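This is the structure I want to talk about, given as C-alpha cells.
Of the protein chains in this complex, one is absent; all others appear in place.
== chain A ==
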Amino acid sequence: MNSTQDDLIHYLLLLGDSALIQGQRLCEWCGKAPAIEEELALMNVGLDLVGQARNWLDYAAELLADGRDADDLAFRRDERAYRNLLLVEQPNGDFAVTMAKQFLFDAWHLQVLKGLCDSTDLRIAGIAAKALKEVTYHLRRSSEWVQRLGGGTDESRRRMLAAITQVWRFTVELASGSEAETRLAAAGIGADPAQVGAAWLHQVEATFASVELPLPPAASHFYLSGRTGMHTEHLGILLAEMQFLPRAYPDATW
C-alpha cells in the first residue's frame, strides 16, 4: 500500500467516523427533544450525517480491500480504530451543549466539504458536493441556536457560556490538522487543514460576536487525539450501545 493511499484511508475514516458518531449522538435525542419540531430536525440532521458516513466508509472499505464493508467498519471496529474528532463523541449534556458541539462541528465540516468539492479525486468531490448542501443547512440551524441561546434569557446565555467552556478544548482538532492531511491537500485530494482552521475560526468568531459571546483563547494540544485513535472515555460507551446488536447477533437481518 503506497503512502498516499494510506493517508487517504485515514482521511476517509476521519470524515466518515466523525459524521457517524455525530449522527449517533444526535439520535440519542430521539423521544427526548424539547419540542416535536426540534426532535424531527435533530433526527433529520443525524440521518443526513449517517448517510454521509456511509459514502465515506464505502470508499474507505474499497481502498482497504481486506474484505470488510462499510457496515463492518461501523459496527465491528473497536474504539482505538475509530478516527473521529474528539468533539463529536462528547456526551450531549443539555440542549446548549448539544447545540454548541453541533455548531463547532458544522462550521468545521462546511469548510472541509467546500475544500473537497475541488478534489482531484472525483469520487470525493461528488460525495462532498452532495453533503455540502446538507451541511450548509445544518450550520444555519446550529448557528441560529447558538445565537438564540447566547443572546436569549439570562438562563439560556449562562448555559451556552457553560457549554462553550465545557467543549472548547476539543476544538484544537478543528483548528489544525495532521501532516497527512497537509500532504493530501498538496496532492490536490484533501482540504487544506490550515485554510479550514482559519475559516472555521472566522465563522465561530463572527457567530459568537453577533451575540457578544466571548471567544475563548485557542485550545492547545493535549494527550488525546481522535486522529490517532486516542479517544476520551465516552466513545467506548457510545460504541457499546451502537454496536451491540450486530456484535451480539452477527449477520442478523430484519
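Convention: a residue touches a chain if its C-beta (ideal position, glycine included) is under 8 Å from a C-beta of that chain, and two chains touch if they have at least 3 such contacts; residues count from 1.
Simple rule for what comes next: contacts and distances are computed from a predicted model.
Student: Refer to UniProt and select, among "Amino acid/amide ABC transporter ATP-binding protein 1, HAAT family", "1,2-phenylacetyl-CoA epoxidase subunit B", "Heme lyase CcmF/NrfE family subunit" or "Outer membrane beta-barrel domain-containing protein", the name of the complex member that is left out.
Tutor: "1,2-phenylacetyl-CoA epoxidase subunit B"
Student: For the chain left off this view, which of A:Arg68, A:Arg141 or A:Arg183 is in contact with it?
Tutor: Residue touching the chain left out of view: A:Arg141.
Student: Touch as defined at the start, partner being the missing chain; which of A:Glu37, A:Glu233 or A:Asp251 qualifies?
Tutor: In the full complex, the listed residue that touches the missing chain is A:Glu37.
Student: Which residues does chain A use to touch the chain missing from this display?
Tutor: Missing-chain contacts on chain A: residues 34-35, 37-38, 40-41, 44, 140-141, 144, 148.
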